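Here the complex is missing a single protein chain, while all its other protein chains stay put.
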Amino acid sequence: MSIDFLISVIITVVGASTPILFAGLGELVTEKSGVLNLGVEGMMLVGAIAGFATVDMTGNPWLAVVVAAAAGAAVSMIFAVLTLSLRANQVATGLALTIFGTGLSTLIGHGYTGRPIKPFTTLFPAALANDPIGRLFFSYSPLVYFSFIMVALVAWFLSRTRGGLILRAVGENDLSAHSIGYSVIGVRYGAVAFGGAMAGIGGAAFPLVLTPLWAEGLTGGRGWIAIALVVFAGWRPGRLLIGAYFFGLLGTLELYAKASGTVFTALLPSEGWAALPYVATVIALAIISASKAGGGNAPACLSKPFTPAA
Amino acid sequence: MLYATPVGAVIVTMIVGALVFSLITPPPQGFSLPPANPPPVDLSTILTSIGSHLWFGLQAVYQVFIAPLVTSYKWGDIAVKASPLILIGVGLAVGNRAAIWNIGAEGQYVVGALAGTGIGLLTQKMTGVWILPSMLVAGLIGGAVWGAIPAALKNWFNVNETLSSLMLTYVAIHLMNHLVTGPWKDPTGFSFPQTPLVTADQTLPILVPGTYVHLGIVITLVIAVIVWFLMSRSLFGFQVRVVGAAPSAARHGGFSQKATVWMVFLLSGALAGLAGIFEVTGPFGQMSLGFPQNYGFTAIIVAFLGRLNPLGVILAGIVLAITYVGGDMAQSVLQLPNASKGIFQAMLLFFLLASDILIRYRVRVVSSAPAPMPNAAVARSPAE
Partner (left out) sequence: MTDIAPRLGLRGITKRFPGVLANDNVSFEVKPGEIHALLGENGAGKSTLVKMIYGIMQPDAGEMLWNGERVTIASPKAARKLGIGMVFQHFSLFEALTVLENIALGMDANIPQRELEGRIRAVMTQYGLKLEPHRTVSTLSVGERQRIEIVRALLLNPKLLIMDEPTSVLTPQEVEQLFVVLRQLAKEGCSILYISHKLHEIKALCDTATILRAGRLVDTCDPKVETSRSMAEKMIGGNLKTIQKPAGREFGAEKFVVTQLSLPGAGPFGVALHDISFRVRAGEIFGIAGVAGNGQNALQLALSGEQTTSDAQAIRVDGEGVAKLDAKARRLKGIATVPEERNGHAAVPDFTLSDNSVLTGRDRLKLAISGILRPGAAKKYTSEVISSFAVKATGTEATAGSLSGGNLQKYIMGREILQRPDVLIVNQPTWGVDAGAAAAIHQALVDLAAEGSALVVISQDLDELLELCDTLAVINGGRLSRAMQVSGVDINEVGLLMGGIHGGSAPVESAAPGAIGVGATSAA
């Protein structure tokens, strides 16, 4: 196993982890405000097709990222209106959003199957990536670096800013926040929109960073893994980063299993490797949820609708 | 109001759906920017454009919702598709009443089908009246076992059942892919990834000659009625409702939350598994890569649209089955991708959830008691 091969593996894992990381960060902020949005998979798909279509039409990947974020946020507003203003059940609405987003992205993406687009070029000039170390650090698309920046930004926002404090307060005790005078609904709308935007970018990362093609349902359940990840990370951005990369690694193993043939498949048939991330998620959830620390860290108002008395 | 809103949701979906599809009339080659020298735009071009878009939208709604109803030879199809939706939907309705969210019904459906198929492969060379029932029972058990896993995880490890049951769905599908392309592949099937066809003894009796309408449909309806009786008249139904409405009160009343979780998951898992084996011994005749039809997910919509009442689920199942058949018709007539029926189905659920506020708001106004202080609602307890 040469250094080059190892570096290639790492680069692949980074690519695979980036969508999960974006979606997970968005859902983390949403949940911190007390809202459980299960529509991540649907929002990611909408972002993916929005980004894909934008690049196909304009050739500008930066614009595609913006459009993907906007599309994800827009679709998340359906969820927000239903659950925040109309007080619908959050679980059912989130599921409906996933089904909707899946159908919508398939419908829009119908004419695009099989057409490649220009993927995101790397951020740093190719010259920097000549040697293995250079490749390890400098050969990624801008979205990857952006994802790291977002982790830091979200962590800083939540723990050090007044806005983050208010968001956390709303998630811990919405009635108290309301009586102090904060707009619980307003904060939650913002949190949901952020979650939608991040999911949209995460979805767009599939065609822009990984494989520059469109396929129906190309996120393959990653949105659900992102949601599980937030629980697994105890609602902390730093742990989310680690978790996203862990699951990115597991997901990559399936590719290598298929490619390398017998070595991997002797251990486990290729579908077993494909199922591994999901099994691992279940086990991780069991470990975390069973421990007092894990279960006790959830924002206290999570998934409960806000019902002010007045 | 409680039973009018599903009807309202259907109507609103049709109207809004028409608008949505007018806007997103997908060009065959995907969307593109307007050309550099656009042709001159005048009022008639605009009107024609709007007109043709609207016409497309209306046609889409017609194909998905109305066409199946007026095409009599499609009625059999509707019944066939309604059967799994109703059967799974009934199980999910019970679960949702208990505030237990089984999102993995699709996985339980697949595993039930696999379990039944397994028995079928073992008994391929045999004959006997007992073969079919044993496959059905295997389907029940397989689905129940797959449903027991999220129940165990919830009871023993406090794992959120939504996430665990969903993850297990993906595992089930991968398991199915493995078996169907490998050990269970039909040796005489020209290498297609599918299991052997069921034998005569393994096929559900057909009720209406010339169609796929099978005995399973009748069994489904009977089960729905039985579950309805259970939910409204039995202590089990009461227990389910209390656990869902107020878990502390349920415990106070001597009902075990954990036991309820087990019962609900075993029931909905078993019903989903039964639906799966019905499909294998009925319309499909075998299992293949295309076996999962998303019934497990659509059944969630069916459960809600039916207001979590097994009798309502029967009607709702028929409505969603119509969209399945309609989706096929829209594809052949309008070249609309089949998956777009998901947009309609999701909208049904959206509008139903949105209409819930009308019910809740009405209840609040009607029951405004003589001298309640608005403060009293905020006050939870002294020990807070």
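Read from first to last, the chains carry the letters A and B; within each, the first residue is number 1.
Everything below uses one rule, namely that contacts are C-beta pairs under 8 Å (C-beta built on N, C-alpha and C of every residue); 3 or more make two chains touch, one makes a residue touch a chain.
Computed from a predicted model, the values in this text were never measured in an experiment.
Shown as candidates are B:M14, B:V61 or B:V159; the residue that touches the absent chain is B:V159. Of the candidate positions A:S17, A:T30, A:T54 or A:N89, contact with the unshown chain belongs to A:N89. Although one chain is hidden here, its contacts on chain A can still be listed: residues 36, 89-91, 162, 165-166, 168-169, 172-173, 175-177, 179-182, 231, 289, 292, 295-296, 298, 300, 302-305, 307, 309-310.
Annotation for chain B: contacts to the undisplayed chain at residues 99-101, 158-162, 233-236, 238, 241-242, 244-249, 251-256, 363, 365, 367-384.
The rule is short, and it goes like this: only the chains that are shown with their structure count from here on.
Residues 24, 26-33, 101, 103, 153, 156-160, 162-164, 166-168, 170-171, 174-175, 177-178, 182, 297-298, 300-301, 304, 336-337, 339-347, 349-350, 353-354, 356-357, 360, 374-378 of chain B are the ones that touch chain A when the two sit in their complex.
Taken together, the chain A residues at the contact with chain B in this complex read 38, 53, 56-58, 78, 82, 86-89, 91-93, 95-97, 99-100, 102-104, 106-112, 115, 175, 216, 221, 224, 227-228, 231, 269, 271-272, 274-275, 278-279, 281-282, 285-287, 289-290, 295, 309-310.
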